[in-house]
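Everything below concerns the one structure shown next.
Only a single protein chain was left out; the remaining protein chains are all shown in position.
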Amino acid sequence: MTSNNFLIQLNNFTYQYPHTANNALKSINLSLKKGSFVGFAGPTGAGKTTLIKSINGIVPHFEGGTFSGEVLLNGKAADTMSTAEIGRSVGTVLDDPEAQIICLDVEQELVFGMENYGVPPAEMEQRMQKALASVGIAHLLGRSTASLSGGQKQRLAIAAALAMLPEVLVLDEPTSELDPLGSEEVFRVLKQLHQEQGMTILVTEQKTDLLARYCDQLVILREGEMVLSGTPREVFQHQDIFELGVALPEVTELARRYYPQAEPPITLDEGVQFCRNVILSFGG
Amino acid sequence: MNPVIKINGLSFGYEFGDSVLKDIYLEISPGEMVALVGQNGAGKTTLVKHLIGLLRPPAGKVSVADLDVANTRISKLSRQVGYVFQNPDHQIFHDTVQAEVAFGLNNLGLPREEVEPRVTAALSDVGLEHLAHENPQRLSRGQRQRVALASVLALRTPVIVLDEPTTGQDYQERKQIMALVEQLNKAGHTIVFITHDMSLVAHYASRVVVLCQGRIILDGDTREVFRQTDKLAESLLLPPQVTVLANQLNEPLNTSVSPVILSVDEMQDYLQRVREVKRNGTGD
Partner (left out) sequence: MARVIEYIYRDSIIHQLNPVSKLAWALGVMVLALTFNDPYYLLALLLSVGLVGLTGRVLKDLSGVMKGLSIFALILVLLQVIFYHGAYQEAIALGIAMGLRMMTVVLSFLVFLSTTQYKDIILVLTEKMKLPYDYVFMFMTSLRFVPTFLNEAIQVGYAQQVRGCPIDSGNPWRKMKAYIAVALPLVLISLKKAERLAIAMETRGYGSNNRTYYKEPVISTLDYFVIFLVVILIIGAIILRCKGLGVLH
């Protein structure tokens, strides 16, 4: 079925939740290859969560509502597959660490999905070890889920998704309930999965400086539409970025005050270099 | 001025587990705007719960507006201290925004002629007067947070405590909420807010209290606290990006102390001054 190289394709996808007046997503066109690391940003109500849900099948299977256009996973229309079927290739992590941990202990949480899909018990052991090691919590096997910190819970949720050997991970604001340390923890794990295992990752996030540092591609949504897409640098360089209700990294904001048209720095190190140049350009 | 909040040698531990607060001394004067920061589990929420009697001090003394918290009913303390919880869903249950905001006032036993104008004023403060007759369950998380805030504002307490008022909100909503809090502070309210967002602290707080494992390890003027990078690192907190940027740049000016930069505006001024110093050849 892979007539093209795209793992995920949204073609003119429009969706409306039941009992609402407006479309939550409007004519979304998005094609992503295997190995992409894409961040989605935008104000509340922009459609970020809905976009994630339309890739893991919760929209429209669970939510109902009406849609037009199509979502293709490996070239196959998502609406012809059940959520459980989609779950084999799309692993999901939600925002609330409390509400998505289903079981009482780490081991059971990891095997929950595998048991549902009928994975042979001998193989579960192996997959479990690998998933835990991938997110750096191998030492937590045997602990109760209630005893974990927020960051550990989110990493467990990622591991539980990984144990099902998905082709893509989708994460809906995975750090919204975490402190800065926990947020960094989660993104470091994502980066590692992307680099070492070539995992395809789609993540929505309010903390744009995390997206700037970790993602290859940044998509800005507003009122259900995709308004900007490109590398984080390209997006932050765009003249309209200030009107889109997303926070810029402070170094980027600073640089744009000096050179609105030029490529801005997006990380702290680049910011330091930028400031040195600014000083030099007037000094000496 | 006579402090409105006095905490004298407070220690606290839950029934099972380690002590959460150790030997806390803190005095807050009327009209201050204090940010309470620290990692998850540092004891921030436990500390502020003592300000309104949700927890009673087993050791030490806590008094608010000259009321001893240990033996004052919550209903009496709630006339002095307004408390906005992190999750608005923990309080919202009426079917209109208006009724939700009136709830606390009705509990106080105020006559109807007084309740109505107060509700209207509070809703207009948070910018939700147009949604007064809407069902709060149909609003966004950010809007519900503002409903919760309005319901506390309406009580017109001299002290307002906010526990992570911006969690789960987008960039614009965060700015709106904090602008409102700042306005309340200017109108004379004493504000204590908990947050993980260091740029909010840098922008809005006049004083910062840093908790680490149940102890206050830093307490002072915002700029002075952000100067203590070592101590902040000890409690695993990272100052705003521009603050770190200025630190790493480490450009000597003709003053003996390097400045602490709190915002992009300040950074711009700082660079300007560095350039002038360089141009006049006094920098090196």
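As written, the chains take the letters A and B, and residue 1 is the first residue of each chain.
One rule holds for everything that comes next: a contact is a pair of C-beta atoms (placed from the backbone, for glycine too) under 8 Å apart; a residue touches a chain by one contact, two chains touch by 3 or more.
Model, not experiment: these values are computed from the prediction.
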| item | value |
| --- | --- |
| Touch criterion as defined above, residue of A:45, A:87 or A:182 at the omitted chain | A:87 |
| Hidden-chain contact residue, picked from the options A:7, A:24, A:111 or A:131 | A:111 |
| Touching residues on chain B - with respect to the absent chain | 49, 52, 54, 73-75, 78-79, 81-83, 85, 87, 89-93, 103-104, 107-108, 137, 151-152, 155 |
| Interface with the unshown chain - residue positions in chain A | 56-58, 61-62, 83-88, 90-92, 94, 96, 98-100, 102-105, 107-108, 111-121, 124-125, 144, 146, 160-161, 164 |
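Everything below uses one rule, namely that only the chains that are shown with their structure count from here on.
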| item | value |
| --- | --- |
| Chain B residues touching chain A - in the complex, by the definition given at the top | 39-41, 140-142, 167-173, 196, 198-199, 236-238, 240-242, 244-245, 248-249, 251, 264, 267-268, 271, 274-275, 278-279, 283 |
| Residues of chain A defined as touching chain B within the complex | 42-45, 95, 149-150, 173, 176-182, 206, 208-209, 245-247, 249-251, 253-254, 257, 268, 271-272, 275-276, 278-279, 282-284 |
